[in-house]
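Just one protein chain is left out here, and the rest sit where they should.
Residue numbering begins at 1 within each chain, and the chains themselves are lettered A and B in the order written.
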Amino acid sequence: MKHLLGIETLSREEIERILETTQAMLEISQREVKRVPTLRGRTIINLFLEPSTRTRVSFEIAAKRLSADAINVSASGSSLSKAETLTDMAKNLVAMNADLLVVRDRTAGVPQMLAERVRAPVVNAGDGTHEHPTQALLDAFTIRQALGSLDGRRIAIVGDIAHSRVARSDIYAFTKLGAEVRVAGPPTMIPKGIEMMGVKPCHSMPEALDGADVVVMLRIQRERLAGALFPSVREYAATFGLGFQSLRYAKPNAIVLHPGPVNRGVEIAAEVADAEPSRILDQVTNGVAVRMAVLYLLTGNHS
Amino acid sequence: MKHLLGIETLSREEIERILETTQAMLEISQREVKRVPTLRGRTIINLFLEPSTRTRVSFEIAAKRLSADAINVSASGSSLSKAETLTDMAKNLVAMNADLLVVRDRTAGVPQMLAERVRAPVVNAGDGTHEHPTQALLDAFTIRQALGSLDGRRIAIVGDIAHSRVARSDIYAFTKLGAEVRVAGPPTMIPKGIEMMGVKPCHSMPEALDGADVVVMLRIQRERLAGALFPSVREYAATFGLGFQSLRYAKPNAIVLHPGPVNRGVEIAAEVADAEPSRILDQVTNGVAVRMAVLYLLTGNHS
Partner (left out) sequence: MKHLLGIETLSREEIERILETTQAMLEISQREVKRVPTLRGRTIINLFLEPSTRTRVSFEIAAKRLSADAINVSASGSSLSKAETLTDMAKNLVAMNADLLVVRDRTAGVPQMLAERVRAPVVNAGDGTHEHPTQALLDAFTIRQALGSLDGRRIAIVGDIAHSRVARSDIYAFTKLGAEVRVAGPPTMIPKGIEMMGVKPCHSMPEALDGADVVVMLRIQRERLAGALFPSVREYAATFGLGFQSLRYAKPNAIVLHPGPVNRGVEIAAEVADAEPSRILDQVTNGVAVRMAVLYLLTGNHS
């Protein structure tokens, strides 16, 4: 594994190796002195061409806890609009002896393109509607933490499946790890032929959540709801929002995940997001550990 | 002391403990190698939702001189407008095992609100017109450095008292430390009932500065002067600006403080700001040391 561009091309063994490394990294973040010398003197670049405070901070903290030098590069302040400019920027950063590039971009395929053109490892931190592999890894880790294993578990993913890179990466990760995955949302949000990804499309919450061990609620872009894909926010919340009412369709001890930031009262009720079944903050904690594991595994030759 | 949200709720003993710790920290910044391992492996977040280069840099340097990992989060690039979003962001940062949040916001009460909702210590780096406690602490430290003690000293604070978080925090700090405080400014800038804070309102420079050991000049927002609160910048400067002329009302060796950035020729003449009585750059130097002390005292269990 030279890059982490998506979950689609990973084997179950590769995913499991990352999750096992994550377990060791998690322990570091729980110490008082949250820093190990593993990546001392390595230069990690966070190239965030689409703004994302949370994911950038998670990667930056991950790099620093491994003692790497983390350098943030954002699009603001420089015009990084075109493929040529982007490739040039990446080549420049690698010429400065960067050891790894973390790349987020609005356009699907940008991390892949850069990975083909530079000699440093590239980590996809979210590219358009394509993939968000570290999110899927932290979701899988959080589920293993709660339930022991994904094998044979029933997982429902609810929301705008068609436009969600989290949904795509989650589907790849969960199915590879042996789970049975159902996806749900209004017809405009479920892509045709989604069955080919090995999941079952559902058109109602009772159907999707029936017997579920895990419910993954996706963030809804309110702008998307205004017209094109669904009549109104209120109607979406009533039909596909998760409250304690609809959660009863799942198993009694089902856990709830959400990639954040949460729209309380839209895709999930505040009472659910902030209560027992929610593992949302565990996801955030595990996110740093997953990213530490990925940085560690991709940089190699550790001191 | 779990948080530092304001001076109002601190005891004299707590303030003095911070000032004594500051003295030790000041010495570190004067070394060639300005770094001690005290907070190694701790994660300090600078959550600056109102832009402020100087205060952010001061906190960032303070964290780094203690070997902490400092992470900057600003509002630009993410929409942090509402209380829910802010709380979510703070909870996320704490879930990433942040050890302390430094929070600046345009709205009074935001640091307090976050302190009630997250389990990490919160330091108020300025919230609306409420408080700016580290500024008051560095002001008090600078006065002690110059005069030995605040007990029985006469201190004049001049400017827009009604809208200044610096004035509020200074008043609390100076009176708790035994000083006699006078405030001065045009009537529109002196809040009704200010006497209840234990200070004497004055309406002229001769009255305010009479026998003063210390003169604290506040930064004037030029926009505020344009109309609503005062007829003109020129008239403000003539009536409440500090020149060597008006400084003669104070004691011969009186010192002058200003929180910066200075509007030369408005609230203070360049000749005064840049000359002997001014301790403005000492304040800046002491600001880093005060913030080191606060970070140190609030994180606890040091290595």
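In the analysis below, contacts are C-beta pairs under 8 Å (C-beta built on N, C-alpha and C of every residue); 3 or more make two chains touch, one makes a residue touch a chain.
Just so it is clear, the model here is predicted, and its values are computed rather than measured.
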Touch as defined at the start, partner being the missing chain; which of B:Met1, B:Ile61, B:Met197 or B:Leu297 qualifies? B:Ile61
Given the contact definition stated above, which residue among B:Lys34, B:Arg106, B:His203 or B:Arg234 touches the chain not shown here? B:Lys34
Among A:Ile71, A:Leu147, A:Met197 or A:Val233, exactly one should touch the missing chain; which is it? A:Ile71
Please identify, in ascending order, the residues of chain A that touch the omitted chain? 40-43, 45, 69, 71, 73, 76-78, 84-85, 88-89, 91-93, 95-97, 301, 303
Which chain B residues touch the hidden chain? 29-35, 51-54, 57-58, 60-61, 64-65, 74, 76, 260-262, 264, 281-282, 284-285, 287-288
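As a convention for this text, only the chains that are shown with their structure count from here on.
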Quick one: report the Å distance separating chain A from chain B, using the average Cα coordinate of each chain. 40
